[in-house]
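One chain of protein is taken out of this complex; the other chains stay put.
Every chain is named by a letter (A and B) in the order it is written, and numbering of its residues begins at 1.
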């Protein structure tokens, strides 16, 4: 009896609204332009924010954006701090062990190496290079496995921090999503260039969802199917990634 | 605006720096506009989290400190043990460890408590994630909840320091004062609250001022609890940007933003020192001259 009262008190006093599930909370990182970033107004913006809002509109959900650090973004989804992750997260078998994904909203896209122009890295036998990655990404896993022995893998908590170190000459190269790097390389007017061979890892980008939230996954998938069919997704990709694909219509 | 940097590692920057050579006033207007855009305003607004956490954490530290000191002064061995265990264990581990641990542990405790009531066996069986036990028992933590929990952890950690300070200060109150109070026929509680704790402040203030400075500095850790605080915004504002669609194209400006925070904390320290000096002068009036320093 005492236990009942205690628990009831805890529920009432601490979190009457917080236990209710009325809005869908979407987590993003806010440091991965143009996928998701904080704009000049200080609000989340970018491809995934536009797309997420379109999904919510189509599925008639009320949505709320939450900024969460990348390294704890999956644990906090599992812990129930939000319901959906839209943060440029690639669908991988390893992640599928802990969470589920919606259908992809960005087609499989190669990961690429970027370096300062004329760095002259020999990718046929890369050794002694400082390779930057964002921690907890597919690229971090790949780099550690395939380049770890002969090179130094430096792990950063955001992709922007890795870019800062590359720009300042503290890294020889960065391995990251092609669609993240491409706009940056284009904007650099030749200061940065793609090097080495592209690496195909990951099965496209999807929205992360808890395994037991099958209903939410179904809703998101349905809305995505509609948005893919009417060309909205491709239009958003074209808008945010300088008109460069990959597109779903191809 | 070339005085902003001597190195130009990327041509993007030169381009960004060239077009606004039109004149000083345009420059000034541009930078004024820049540092008052929404992103910067959000940063300035986020200072409130730091201030709330410090004030609430400080108040709670005094409460826990008083509790701890009373426990340590208790006549009962068990209570004394609780008091001294609290103050030495919490101080024996880094503040950041406890700061991360307490909110997580508290959240899990609440969720466990709720789960014993609301989770049906089927719901528990259906749960695939290792925690919480079932969906219904999940407690959503937003910025407000995290801020409250962060303040409580600050209170608990630095309450342990305050326990020692207050314990020492209580022993510094001259025994004659307490004897006189007892001789006046005051009860034990009356002696404690009207004489002992009242006079204790004079001796505790220098130590509590130290504890307060520690709390202020520990508020820099708020971003570790997913609170969008001044440190997170400094990182986001200062991170290099290469894309015109995102905002002003600039390279790594983080150290400038951190320098602002560095100066901010020094100013807070300076202000706190002045405030405590004033308090010590006031409370020390007519009691002891050496307390005033």
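One rule holds in what follows: a contact is a pair of C-beta atoms (placed from the backbone, for glycine too) under 8 Å apart; a residue touches a chain by one contact, two chains touch by 3 or more.
Here is the rule we go by: contacts and distances are computed from a predicted model.
Here one chain is missing from view; checked against "Outer membrane protein beta-barrel domain-containing protein", "Protein DltD", "Na(+)-translocating NADH-quinone reductase subunit C" or "ABC transporter permease subunit", UniProt names that protein "ABC transporter permease subunit". Although one chain is omitted from the display, it touches the following shown chains in the full assembly: A, B. If you put the hidden chain back, the residue from B:92, B:121 or B:176 that touches it is B:92.
The chain omitted from view is touched by exactly one of B:114, B:211 or B:280, namely B:211.
Only one residue from A:66, A:89 or A:164 touches the chain missing from this view: A:164. The missing chain, though absent from the display, is touched by one residue of B:47, B:258 or B:276; that residue is B:258.
Summarising the interface, chain A meets the missing chain with residues 71-72, 74-75, 78-79, 130, 135, 148, 152-157, 161, 164-165, 168-170.
Even with one chain removed from view, chain B keeps its contact list with that chain: residues 5-7, 9, 87-89, 91-98, 100-101, 104-105, 108, 130-131, 161, 164-165, 207, 210-211, 213-214, 217-221, 224, 231, 234-235, 238, 252, 254-255, 258-259, 261-262, 265-266, 268-270.
The definition used in the following text is that only the chains that are shown with their structure count from here on.
Averaged C-alpha coordinates give centres for chain A and chain B that are 31 Å from one another. Every residue of chain B that touches chain A in the complex is listed here, in rising order: 9-12, 15, 37-43, 107, 110, 113-114, 116-118, 126-132, 135-136, 138-142, 145, 226, 228, 232, 235-236, 239-249, 251-252, 254. Touching chain B in their complex are the following residues of chain A: 3-4, 6-8, 10-11, 14-15, 18-19, 25, 30-31, 33-34, 37-43, 46, 66-69, 72, 76, 78-81, 98, 158, 160-161, 163-164, 167-169, 183-184, 187-192, 210-212, 240.
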